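A single protein chain has been omitted from the complex, and every remaining protein chain is retained in its original position.
In order of appearance the chains are A and B, and numbering begins at 1 in each one.
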Amino acid sequence: MEIASAPPVSPRAVRGALVALGVGILLLTVGWYQGLFVAPPEHYMGEVQRIMYVHVPTAWHALLALSFAFLSALAFLWKNDWRWDARLEAAVEMGVLLSILCCVQGAIWGKPTWGVWWDWDPRLTAMAVMLVAFLGILALRHLVDDPRKRAVWSSVATVISYANVPIVYFSVRWWNSLHQVQSTPKTVDSAMVTPLRINAFGMLFVLIAFVTLRSQIARRRLAAELAPPPAASTALAAGGER
Amino acid sequence: MRAVAAAFYKDLLLGWRGRAQGMAVAVFGATLLLLLSFAVGPNAQMLRQLGGGFLWVALLFSSTLALTESFRLERENRAIEGMLLLGVHPAAIFYGKALANWLQLFVLGLLLLPVMVVLYDPSLDGIGGVIGVLALGTAGLSAPGTLHAGLSSQTRAQQVLLPLLLFPLVVPVLIAAVRATSLLLLGDPMGQARSWALLLLAFDGVFWPLCGLLFGHVIEE
Partner (left out) sequence: MNETKAAIEARGLCKRYGRTWALVDVDLCIRPGEALVVAGRNGSGKSTLLRVLAGSLRPDRGEVRLLGTSLRRGRAALVGHASFTYDLLTGMENLRIAARLLGRPSGPEEIQPFLDRVGLGARGADRVQAYSAGMRKRLTLARALMQDAPVLLLDEPYGQLDPPGFGLIDRLVDELRAEGRAVVLASHQVERLSRICDRALLLDAGRAVWSGPASELPFAFQRLEEASIRAVAG
């Protein structure tokens, strides 16, 4: 199995990512404007609820990024192709970043709404557990120098951590239901749906752009780490004369 | 199967020879139980409530020591590579070791149980059930623990990497085992302990096959 060669950096992917980034930022600008100024304030929670327009897409995309990391890990273990390792690295980093943002936004929402920074809401708690799990995988990647071991081990850790996510979610949900009734999401007004959708698509473009760019950076590092063997020196040639 | 039995026997023998180390781990666990009660204060009612949780936290912390030790012996002279070179399948090595670690953690739990009873004075009616929960819960720690200990034993900073990778993974085990234990010790009018035990069983059912499948990737170079 040929695993020695590193994938080249693709200029086309970089250009595509920059275009996606531009589209994403444009969409987000429109979405944020709509969310902040156009959409009506929510009946019970008031202005605070506007954080939902970023919080909900952040949560979705954190999950999306980590799902992509899971697929990349499976693909790497199956195909032994370095491109999947680069994608795994990018997706885990983006997933961790979005999970951190999501937890922070959850806390900002929680304080005025529930009166506490942290609520043991199953979604929030499962997100926090997932965040810690994938932070561990990032630490693992930084602690292993051999590119092959790093790729295989972080793929293995990603697969089992991701398989654990639904189990964590349901266990936290049952655990929590013993203490309080779970808050059910209210039906959302259509005036609120529009900015939410725009933001979700905007963030999707930004996510795709960042994952692509980050994986190209990872490819660049891999190319240096997986450089082909140096040419034989003259001393060896002299030894091999016979 | 034969290789699993041989690997299991080997790990048991090593565990027995290294029992001084095993006892030290148990003492560490007991010390943790004592320390955790200082975090609460001499409130007998509250301590009784929290006893089940403390038992599992102490067990979880001690388990990383036992798991690290089991791979230190394998790395010392590359014995695990030697086993692979005999043509032994990685999954056989995994299941032998995971079974031995399970047994070891279960015994550790049995040793910590009386300490917990003495310190926190729970009712003893559900103690048989608690032992069953110990068996299921330590199985849930053992399979992912063996996989991640095998992985982190090959890295720098293995002392911190193992808990960092393992603890988030076993959150469901901790939740389910603590709830089941507490319900059994404090009274379980709704019969909920059974469903928590089922959750533990489900976790074991997912992770024993999955970790065995992935172990080869972790130890082959």
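Definition applied: contacts are C-beta pairs under 8 Å (C-beta built on N, C-alpha and C of every residue); 3 or more make two chains touch, one makes a residue touch a chain.
It should be emphasised that the depicted structure is a prediction, and the values quoted were computed from it without experimental measurement.
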| item | value |
| --- | --- |
| Selected residue (touches chain absent from view) among B:Leu35, B:Ala79 or B:Met190 | B:Ala79 |
| Hidden partner chain, residues of chain B it touches | 2-3, 5-7, 9-10, 13-14, 17-18, 73, 76-79, 81-88, 220-221 |
| Residue numbers in chain A that touch the chain omitted from display | 2-4, 145-148, 224-227, 229-230, 232-236, 238-242 |
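By our rule, only the chains that are shown with their structure count from here on.
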| item | value |
| --- | --- |
| Whole-Å separation of chain centres (CA-atom averages), chain A against chain B | 31 |
| Contact set on chain B toward chain A in their complex | 144, 147-148, 151-152, 154-157, 161, 164-165, 167-169, 171-172, 175-176, 179, 192, 195-196, 199, 202-203, 206-207, 210-211, 214, 217-218, 221 |
| Of chain A, residues touching chain B in the complex | 77, 129-130, 132-133, 135-137, 139-140, 143-144, 149, 152-153, 155-157, 159-161, 163-164, 167-168, 170-172, 174-175, 178 |
